[in-house]
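Note that one protein chain is taken out, while the other chains of the complex remain in position.
Showing chain A:
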Amino acid sequence: MIKEVYITETNCITPIGFDVASNIKNIGEEVSGIQLHDKPMLFSVPFYASIINDVDLDLAFAKVTSATNYSRLEKMMILALEPIIKKSKVILNERTAFILSTTKGNVTALENHNIEPAYLDQLAKIIANFFEFKTEPIVISNACVSGILAVSVAKRLIQAEMYDNIFIVAGDEVSKFVLSGFNSFQAMSDLPCKPYSINRTGVTLGEAAAAVLVSSNKENAKIKVRGDGSINDANHISGPSRTGEGLYRSIQSALAEARIKSNQIDYISAHGTATPFNDEMEAIALNRLGLENVPMNSLKGFYGHTLGASGLLETVIGIQSALENKLFVSLGFDTIGVSQPINVIEKNENRNIHYFLKTASGFGGCNTAVVFEKVN
C-alpha cells in the first residue's frame, strides 16, 4: 500500500499580500502586483515588475524577530515559513525535512563581490538554522519548475518513508541579474504580461516566497498529492519543444500515477509565461492530452514570473481555488493567441473543483506536472 501524501499548510509572501487570505482577496478583485518601476539600480529604464515593498517587508519581519542581518530573500522565506511551522506544531526532528527551492537565491550578493552568501547551501543553512531544523536542507534548483518540483520530490520522499513531514519554501527576487538576463533574451514585455493573448510580447518578472507543509498525516489536510512527473524535452536548452513533448509526458505520467483520466481534471493552473513559444507549446501539449476544454489560468498576470517560486506560489493559490470552488480570471488575457483551442478563464466564477493539475516548464527543457485531489 503506497502512502497517501497531503498538503496540510500553505502560505505566501507576495506584493499583493503576506498571507493566503489577502492574496485570494486581491486576486478575486483582479488586483495585480505588477507595477511600473523606475529603479535605475535594477534596470536602466522604467520597467514593469511585481516587487515586494521593502518597508512592508521590514515591518512584517520585525514582528517575527528582532534580528536584522538577513537579506531581502531570506526575510521573504522566513516570513513564508514562520506561521505554518508554528501552526502545524510539527516537531522538527529527524523525521521532518526541509526543502528550499530557488533559481538564483542570494545572487545579488555578487554585486558586492560577496561569493559566500551566493552559495545556495548557505542560504538554506541560514533559513534552516533560523527554525532549527535537525535534518540537512535539500535544495532544488531546477530553473522555473523548482517550486512545483519540490512538491513532487517531497511526496516521493514521504512515500519512501524517509520522512513524515516536509516543509518546503520556494523563493526568488527581482534583481539586476535576472532583469538584464531576460532582457538580453528579448523575452521581456513592455507592458504587464498577457498570457495566452494574441497581444502577448513576453514575461513580466516578479518576486515572491511561498511555503507549504507536505505530510503523511491526513489531519488538517487541504489537498492530496495524487501523481506527478518531471520529464525533460530533450530538445533545446533555452526554448520549449514545439510539440510540448516533455510537458505532455510529465502530465501523462502524473495522470497515470493518479489513475485518473484527463476528462476528470476540473482546473489547470498552467505556467503561461506570456512568451510566444511557451504559451503555444502549452496549448499543443494540452490538446494532445484532450485537456483543451478544461478551465485554465496563468497567475503570471497577478505575480509576474517569480521563477523558482512560481510553481509553489501558484500551487498555494490553486489549492485555495479548489477549497473555495472558485475559478480565477487569467489576468491579462483578451483574444486567444495560440494555434490550438484552450479554455482560458475570462472571469471569476464558482465551479466545483475536485481534481486540479499544476504544470510548469523552464530553461534546460524541464517540465513538471502534479495532480491534486481535494480531500473529502
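Here is the rule we use: contacts are C-beta pairs under 8 Å (C-beta built on N, C-alpha and C of every residue); 3 or more make two chains touch, one makes a residue touch a chain; residues count from 1.
In this section, contacts and distances are computed from a predicted model.
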item	value
Protein name, per the UniProt record, of whichever chain is missing from view ("ResB-like domain-containing protein", "3-oxoacyl-ACP synthase", "ABC transporter permease subunit" or "NADH-ubiquinone oxidoreductase chain L")	"3-oxoacyl-ACP synthase"
Touching residue (missing chain; options A:15, A:33 or A:246)	A:246
Chain not shown: contacting residue from A:22, A:71, A:232 or A:325	A:232
Residue among A:27, A:149, A:225 or A:312 that touches the chain left out of view	A:149
Absent-chain contact - pick from A:5, A:107 or A:344	A:107
Residues in chain A touching the chain absent from view	2, 44, 103-105, 107, 110-111, 115, 118-121, 124-125, 136, 138-143, 149, 153, 156-157, 159-162, 176-177, 180-181, 183-185, 229-238, 245-246, 249, 253, 257, 362-366
